[in-house]
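A single protein chain has been removed from this complex, and every other one stays in its place.
Coming up: chain A.
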Amino acid sequence: MTILEDRPSNPAAGDHDRPIGHGRMQRKEDPRFVRGKGRYVDDIVLPGMLHGAILRAPVAHARLVSIDTSEALAHPKVLAVITGTDLQALGLAWAPTLSMDVQAVLVTDKVRFQGQEVAFVVAEDRYAARDALELIQVEYDVLPPVVDARKAMDPGAPVIRDDLPGRTDNHIFDWEAGDKAETDAVFASADVVVKQEIVYPRVHPAPMETCGAVADFDPIDGRLTLYETTQAPHAHRTLFAMVSGIPEHKIRVVSPDIGGGFGNKVGIYPGYILAVVGSIVTGKPVKWVEDRSENLMSTSFARDYIMQGEIAATKDGKILALRTNVLADHGAFNATAQPTKYPAGFFHIFTGSYDLAAAHCTVTGVYTNKAPGGVAYACSFRVTEAVYLVERMVDILARKLDMDPAELRLKNFIRKEQFPYANKTGWEYDSGDYEPTMRLSMKMAGYDELRREQKEKRERGELMGIGISFFTETVGAGPRKDMDILGLGMADGAELRIHPTGKAVVRISVQSQGQGHETTFAQIVAEEIGIPPEDIDVVHGDTDQTPFGLGTYGSRSTPVSGAAVALVARKVREKARFIAAAMLETRPEDLEWEKGRWFVKGDPSVGKTMAEIAMGAHGTVALPEGIDGNLDAEVTYDPPNLTFPFGAYICVVDVDPGTGHVKVRRFIAVDDCGTRINPMIIEGQIHGGLTDGVGMALMEIIEFDDEGNCLGGSFMDYLIPTAMEVPDWETGFTVTPSPHHPIGAKGVGESATVGSPPAVVNAVVDALTPFGVVHMDMPCTPARVWEAMQGGTRPPV
């Protein structure tokens, strides 16, 4: 039996630094994974199951002239070929996106991006389904595409979305935050203003498991069971009910083990809908699993922001204001997944970690002939773009002022006593203490020594760079009054039952894609009610077995669902107090709680453990009035605010002057995610995000040629770091609890993905200082770095 730590559950009581619920413990999910017994969507085989495959458009923009499916239908193993016309007859040719737009499930009128879904084949096996795709004859009338977002609003640009009534251009939305007049006034009187265009190129989450589904429609009772690679099973169930007309109580969405998500598995893709249609049409279960090219070319990409950044400061380095105009490429359908009120996500946290006098941003979204998406890849709803902008601008300002970038940041941080801090664009930062975090990272890095080494190397012509990033995240969407997705408020539920023998099951509405929920949520319950984590089962990912909630993305599981779990455990603990009082024939107010038992104040020898109380609750003990039998509870948690984790990152790179190759020599990451649950899992989340950041900064990009052909459609072209491209991470932490979260925890799943890209790019630019380089856009590939050394790179498209 594990020994319980004696830690006060109220963070205000002190002792913040100790992790809760046993701290570092092995993951409960690992035994099945290391034996190859994980159960992913493609592992599911149902009796009589058929296989689907999607025919995709080879061009970016074209009228669909004709489709001939007769040869495919004649294939002996093919059971159905579904086209857009077939879906039109069912009213399913178009589906709503998560941004109040519509997306074609199958093309009916016009192809709008390369890789778009054109037809769906259902066959007896996956090889036959692929064979049949080759037998479908499609005639296209190719149109000029819009590839560069900068040209999307040109007069005479081809109108991509002529399906939308009255549409005469490619404009989607304009959005702004902050006070323009106030900001312009500060800029007008500032000593120093620097400007820079900063592009955050299109990248892709590319989880190792691609997207897929197994749909099983039972025509007798009209029930749909859908196994799906989804990060949001409950939201998907509701949306499927709204789209398909199948009543919601007849739909069960199961998200089994998921091989990585990173935001790629939030949206509803045509393939999921087609698997359902295939099952309805054939009367048999249908599996659809996309291949890697389909994943990279058609599912939710990330970023694609062209940002005009401006920063104003005094000549002695007091940062006064930030402003930016952003052009956002949303692809052919506006399918970004973010709270409805925020079409640019949480980009308006671009004020970062600094105490500013004013800030203003505008974001314009446009359609292009590219795949839809934009909010994905651990971005915390566009905080990645925001942090990248501010942390690059601060470095550019430091260069202009000839100040050390660490010193400039330290000089401008929001101070500890200013929290809760209202920034200039509408956020209230819940808690923070930035300077110690920054100082710890510098100490771990040996910052001054690194600068000395750099100076010596520069004198010898060697290119060494040191890059700093200090980020503030906003995660845990969100308060229901402000945040919803398609009208569904962003709250999460939890149910906890203690069985008669004192073992427990907690049911949660969020879903794990590798974050270790089965462990950490058991740890939270363990902390609150004193049952060891190994005696607590965490059930998730099945809408028939779990309470409603919005799912796992935007680092919201711990801030929202973690809070729900802590509160439901406290509710059970309070109920247990009344039952214990009845068992001990005393009054509830005479009992005290410690280490998993209620005991009589002043006489710790008289008490009842949670297991004893559980048996009493299910037994024959006379219960007080108002207390029903059994030991269980449920809650829905509506967060009062988001949580604001932060961190200081320092990256050290060496650049080969002959080839432009960047080697990340060291990476120091100090994170503060409030109260920590399982430090091992937190460290893992950080490591993974740092690798994403190095990938984006140095390698990853989805580019297109002039015809709209995707140039990043395979792992031969979309490069992801291997073990050889990343260093042995050096991590540290500080603890500043969230004042409004029940256990003081903040989200951490995306911190490193958000915070690390600017550290790497700042390091590369720092290394290239002898060449006069002030900025270069990602990815810093050898060719692009070499170009920068020769006088400039072209911005990515």
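Here is the rule we go by: a contact is a pair of C-beta atoms (placed from the backbone, for glycine too) under 8 Å apart; a residue touches a chain by one contact, two chains touch by 3 or more; residues count from 1.
FYI, contacts and distances are computed from a predicted model.
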Query - Identity of the absent chain, which is to be given by its UniProt protein name, from "Putative chromate transport protein", "Electron transfer flavoprotein subunit alpha/FixB family protein", "GntR family transcriptional regulator" or "(2Fe-2S)-binding protein" - result: "(2Fe-2S)-binding protein"
Report summary line: Among A:Pro479, A:Pro679, A:Pro782 or A:Pro795, contact with the omitted chain is made only by A:Pro679
Report task. Decide which residue listed in A:Arg24, A:Lys601 or A:Lys663 touches the omitted chain of the complex. Result -> A:Arg24
Report summary line: Of A:Thr731, A:Asn762 or A:Thr781, the residue that touches the missing chain is A:Thr731
Query - Touching residues on chain A - with respect to the absent chain - result: 2, 17, 22, 24-27, 29-40, 42-43, 45, 125-127, 206-210, 257-260, 262, 291-293, 436-437, 439-440, 444, 513-516, 534, 670, 679-681, 683-684, 686-692, 714-716, 720, 722-724, 726, 728-734
